[in-house]
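Mind looking over this structure? Questions follow.
Moving on to chain A:
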Amino acid sequence: MDIIITICSGFLLLVGSFLCISGGIGLLRFPDFYTRMHAVGVTDTLGAGMILVGLMMLSTDFLVFAKLVMVLLFTLLIGPTTSHVLAKAAFHNGVRPKDSNNLEQSKEKENTSSIL
Partner candidate 1 sequence: MIAHLPILQVIIPLLAAPICLLLNRSKLVWLFSLLASGLAFSISILLLQQVMTSGVISYELGGWQAPWGIEYRIDNLNAFLLLIISGISTVVLFAAQTSIEKEIPKDKHVYFYVLYLLSLTGMLGIVATGDAFNVFVFLEISSLSAYALIAMGNKRQALWASYQYLIMGTIGATFILIGIGLMYQMTGTLNMEDLSQRLPEVAQTRTVFVSFVFVIVGVCLKLAMFPLHLWLPNAYAYAPSIVTAFFAATATKVAVYLLIRFTFSVFGLSFSFTTIPLQTLFMALGLFGIFVASTTAIYQSNVKHLFAYSSIAQIGYMIVGFSLSTVTGLTATLLHMFNHALMKGAIFLALAAVVYRVGNVELKNFRGLGRQMPLTMAAIVIGGLSLIGVPLTVGFVSKWYLLTALVEQGWWPIAVLILLGSMLAVVYVWRVIEVAYFKEPLEQNVEVKEAPMSFLIPIWTLVIANIYFGIDTRLSVQVAEAAAQSLFGVSP
Partner candidate 2 sequence: MIDIVLLSLLVVIAIAIIRMKDLFAVVMLTGIYGLLSASFFVAMDAVDVAFTEAAVGAGISTLLMLVVITMTGRKEKSTRHKPLSALFVVMLTGGLLIYGTLDMPYFGSADAPIHKHTSPRYINDSMEEIGIPNIVTSVLASYRAFDTFGEVVVIFTAGIGVLTLLCVARSQKNDEEIDSINDSMHQQHLVIRIVAKMLIPFIFLFALYVQFHGDFGPGGGFQAGVIFASAIILYAMLFGLSTARKVINQTFVQVIAALGVLLYGSVGIVSLMNGGNFLDYNVLSSNPIAGQHLGILLIEWGVGCTVASVMVVIFFNFAGRRAFQQHKKQAQDKESSAC
Partner candidate 3 sequence: MLIGLFNDWIVVVLMMIGLYIVIAHGNLIKKLIGLTIFQTSVFIFYISMAKIDGGTAPILADGITQYSNPLPHVLILTAIVVGIATTALGLSLVVRIKESYNSIEEEEIQQQDNDEQLSTNKAEENA
């Protein structure tokens, strides 16, 4: 029985860490603000979620398990909210998503954007 558990948790941990790495790479390679934020959003919710579930399966006693469940609930609640607020603040300060037709117009707008 515990072999299955270790395999599942190992698999989940691997997938979770892969998602985190992909988020990091996405942060570096994507062209403009909103796509980069999408990539980071992935690591926040899914990557961390997968790792937490993997850890839950490995946890020995109930207290550790309960704490991990609460951590998962909080990250799932807070992750999307922060991405939302980040996007709203960026939009409020004039950062427009870059699409093919107004390529140059958004370039100069992007460097004037200030989050505050």
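A few notes on this one:
Note that contacts are C-beta pairs under 8 Å (C-beta built on N, C-alpha and C of every residue); 3 or more make two chains touch, one makes a residue touch a chain; residues count from 1.
Selection rule: all candidates are chains of the complex that A comes from, given by their letters.
Note that the structure is a prediction, hence the values are computed from the model and not measured.
For chain A in this complex, the touching partner among the options 1, 2 or 3 is candidate 2.
Across the complex, chain A meets candidate 2 through its residues 74, 77-78, 81, 84-85, 88, 114-116.
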